[in-house]
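With one protein chain withheld, the remaining protein chains of the complex are depicted in position.
Here the chain labels run A, B, C, D and E in written order, and each chain numbers its own residues starting at 1.
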Amino acid sequence: MISSTPIAAPPALFSADGLVGVIFLVMIGVTIIGGFIACNSERLVRAVAGLIVCFVGVAGLYYFLNSPFVAMMQVLIYVGAVAVTISFAIMLAAPEEQKKIGVSGPLVGPFGFGTAALIAGGFSVLAIRTEWPVIAKINDGSIKKIGIQLLTDYSMVFELISIVLLIAIIGALVIARVERKN
Amino acid sequence: MSLTLLNVIFAVVVAIAFAAANAAYLVWAERRGAARIQRRPGPNINGPFGLLQPPLDGIKLMAKQLIIPGGADKVLFIAAPVLAMYPAIMSFVTIPFSDTIVAHNINVGILMIFAFASTGSMSLIFAGWSSRNKYSMMSAVRAVSQSVAYEIPMLITTITVVMIAGSMDLMEIVHQQSRSILHWNIFPLLGKSHNLLMPASFLIFFICTLAETNRAPFDLGEAESELVAGFHTEYGSMGFGLFFMGEYANIVIGACMTTILFLGGWSCPFGLFPGVWWFLLKLYLLIATFIWIRWTFPRTTIYGLLNLSWKILIPLSLVNLLLTAGLIKVF
Amino acid sequence: MSVLTLHNSLNSFLILGALLFGMGVYGIVTRKTFIGMLIAAELLLAGASVNFMAFNRFTAPDPVVGQIFTLFIMAIAAAEAAIGLSIVIAVYHHYKSIDAEDAVQLKG
Amino acid sequence: MVTYFKDIYSGLVSLFIGMEVTFKEFFKPTVTVQYPYETLTMTEKYRGHVELIENDEGKPNCIVCGLCQRACPSACITLAGVKPEGEKKKVLTKYILDFTRCSLCGSCVESCNFNALEFSKEYNLASTRREDFIFDLLQRLEDRNK
Amino acid sequence: MSSPIQLQPDETFVLNVGPQHPATHGVLRVKMEMNGEYIVNAETVIGYIHRMHEKMGENKTYPQYLMNLSRMDYLGALGYSHGHVLVVEKAAGIEVPERAEYIRAIMVELNRVASHLFWFGAFVMDLGGFSPLMYALQDREYILDMLEAVTGSRLTYCYFRFGGLYNDIDDDFIDAARRFIPRMRKSLIKYDKLVTGNIIFRKRLEGNALLSKETCRKYGASSAVARGSGINFDVRKNEPYSVYPDFDFDVPVYHEGDSLARYMVRMEEMEQSLRIIEQGLDKLPDGPIMPKKKPKLIKPPAGDYYQAVETARGSFGVRLVSDGTKTPYRLKLRSPTYSNMHLFDESCRGMMIMDALAFMGSLDLVIPEIDR
Partner (left out) sequence: MIIEKTKLAFQDLFPATEPEPPPIEEPDEEVEEEKGKKAKVKKEPRQNGVIECNYAVHGYHLDAQVAPDQLIEAITIVDEAEFFIESITGVDWIKEDQIEVVYDFSRYDFQTCRVVIRTRVDRDNPVVPTITTIYAGANWHERETHDFFGIKFDGHPHLIPLLLPEDADFHPLLKDFKA
């Protein structure tokens, strides 16, 4: 697991700690590249592929954040379920190849980019400018605590989420149901 | 921390080697086994018992040209076979072969293996979609519904085992079973739960493993008499080779999981030789069963397959889950 | 502050989360099809999740809250994907298109 | 409900019965012939392509009556002969069998009244060139006698 | 850049099954209009290996044409030759010695078993089971070895002659045949255990591709396709020819009309064929195998002759229009699979592709026989 004490001196590139840093950079790169593909590619299947790459990267980041459980859930749910569902829908619904700029006007692209850059930049500046409080506690990555919390403090939310999922499944079935005539 | 990471990298290399060697020689074993079942000799010309056949096949595949069909999505077309191989290799990292032989044991080992296994179906989707072939496309659609349908009973059955062991750590699960043969999860008597349905649970898990690895009788993705070769119809050369190896690597992972979850991992019924050999023995017996089943049964239909999952396996595994939960409370 | 120790700084995660969020916004604005928007929405959620996780690791008094929130986000995302895609399929059946603009006449 | 479990049970049993069959077969000896390493001898009545039968002097029995040529459904036999001075019978000078068209029906052998044709027992004829299958049977007869 | 193919839920697309497809057993092509995995419409395209056997018949003399018949159906060749020789004998008034007829019947039945065995293996392979094919081929090899020892060839026999046979059978053959019968019965039990009882197999075939009696009649289906739909039609029984009236055998009939019924019919037919072989060997009379007086040149009197026989694939008919010369004026070969396959287009509508291919397998196709 990741050591809790901040390292004073930057590690050498080819030391073990340096390697960890490099892997982190790779993860960041994977996430950003994946996200870029996901929102920019012309074909939706490639967008899904980008999404998967992005989520694998995000899962890697979660691992760096000391929670392997959430990292694995990220892969399991997003890649194994959400991405599969989306690609299934793509295969069923056969979307047109997407033009970079939608029909609603040539300004949509630059406008979207502007908005997105503004939001991302604003948040980044906010994040850097703010003095975040020092570390209170560091999670040890155990599942037990998550489980206990889920079933005590957050049991109501847990139940609600279950109901939401159930309703989502039923709703999805009802909406997408096609009468097959034969 | 850093040492573990190096360990992991080293282990990944070992895992790749192990997966590749297994895949190659399982192909050989499959061909020999199938031949014996059909009363043929099988590959027996190259080397003793035809043991040089797999490397020669590999050389042949590598020497071939990778043909990308016109109109195919090149990036995904090339990415798909790689995607087929990597989950299995990643999963090897966390599988404990014995008390000490494990690359990197993490406390959510089961979750990790399932997480990576679930990405495997993406490879089929991409391969099927990008090939620009209607057969491949149909195969991809089938593969999705199949993997979705069988992940559910598989996970539910796994949760039963996790409940009994009280941990998602593969080491812990094996330790919990290692007292005697009767503590194995497949045998209900001395285990924590005393659940008499555990053999059924084992069977469900085994069937799901067959389905998840696209093995006969659930090889609908590549149903060769219907969809020509399914998602890898357009693949030749090493692209096909990677799919092929990926299939066998997945089989090994599936068999490893079955061994760990139900057959007590490396724990020995009687201590003739060290645990790792017991593990391998159980592993290869299971794989032999895979091969045996493949050459015995005809293929199911897609609706038969889904019916089996939704009408039989999922209800049974749910019943089993509830029963186990109740029994753990009682005892 | 070396590049190799970025994983020990909260800011790197927060900026990454912001980037993902921005990508999601960009995607939602520019994508024409429902599925494309859905993909972008997943990116948005991922950005939010990264933030939660980062705060959970670096500043939270209770070290599991962020993880639990992320798990909830995942569940919501899964539900959203299921519902959204079934709507896409239903719309497709009706309009033979999944372009958002073609479905303007949705009523009641 | 009872039938539900009964179905599952009987289905499982049927699967195990099938597996038992293949298990037993696994231990039985192999039955295949490893072709290039082992070969089978053809049966007595095997119909290969035709060959000329020689008489005691090593000359073909054929008297060039042409019946085989006429009987052949695919017109793959071409033969010619000359009648030497002072001899009663014609002497065969050319007998070409175009094996690319032959369908091994045996009409030629059947039509022959002079015991001049027989079936060879050759079955692994393979070549990449078409001309290899245009047999000069007279030549083959001489080669055999060498 | 063209986009890869997409399956669309309510738009159909055309799927080309064949001419080279593992399930079509030869060069057969079915243009399937699909809706997802469901077939909306199908059009069978045949003729890829059409060889115009009928024209060849008009250009060759009667004996020269003998070998063509075995090229029609390479699995059950003798049955087709049987029909041909019978019609010419009928037309030319050639008497056939009894022994020859018995041997013909035995050979045809052996060939029928061989053909059904191959069908069995290929059918199970269509359904994804590979080993039964190998077991079936082992038994079939035994038959082919026996036939080779007598006829001289393994597949394209040219064994029957007008009025008799090309070779007599010897004791070796009779011994081998007698040994074969118990062996085959044992194998049938094995197939029963391995395939027929298998739950996967049964689930796939039960209720698959129901054919009504009416459909069979409108399309002229015969063999197991008709008998699986409850039609008790076997040319050997309905219009006895050759020495078949002397034999005691049953015609298996199933009323379900699904693929399993067709499968069961063929499996039981093998047993019935074994019974015929057994009786034929017991009753085999001594005597010549060729008639004493046989016309040198076969010139049937002018007229129109028809002979139907039951081959492994169904009711095969030869229509011979003679004008009194040594070549037929017109020779029509009515091939059973032609009619059986014709059913497919109409019956496979609304099926899933895997069911349709199982159905296709249950029809027992031999493409050269359709294309002629």
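General observations
The criterion applied here is as follows: contacts are C-beta pairs under 8 Å (C-beta built on N, C-alpha and C of every residue); 3 or more make two chains touch, one makes a residue touch a chain.
The model shown is predicted, which means the values in this text are computed figures rather than measured ones.
For the chain that does not appear, the touching partners among the shown chains are E.
Only one of E:32, E:46, E:184 or E:274 touches the absent chain when the whole complex is considered: E:46. In the full complex, chain E touches the omitted chain through residues 46-47, 50, 52, 54-55, 58, 87, 90, 213, 216-221, 226, 231-233, 237-239, 301-308, 315, 317, 319, 321, 324, 329-330, 332, 334, 338-339, 342-343, 346, 371-372.
Here, only the chains that are shown with their structure count from here on.
The chain pair sharing the most C-beta contacts is A-C. Taking each chain's centre as the average of its CA atoms, chain B and chain C sit 32 Å apart. Mean C-alpha positions place chain B and chain D at a centre distance of 49 Å.
Within chain E, residues 3, 6-7, 9-10, 131, 135, 138, 194-195, 198, 200 each touch two or more of the remaining chains. The set of chain B residues touching two or more other chains comprises 37-40, 73, 129-130, 137, 141, 295-297.
On the chain E side of its complex with chain D, the touching residues are 60, 63-68, 71, 131, 135, 138, 148-153, 156, 158, 166-167, 190, 193-195, 197-200, 202. Of all the residues in chain E, the ones that touch chain B in their complex are 1-7, 13, 15, 21-23, 34, 36-37, 124-131, 134-135, 138, 194-195, 198, 200-201, 203-204, 352-355, 357. Across the complex, chain E is touched by residues 34, 37-40, 71-73, 129-135, 137-138, 141-142, 216-217, 219, 223-228, 295-304 of chain B.
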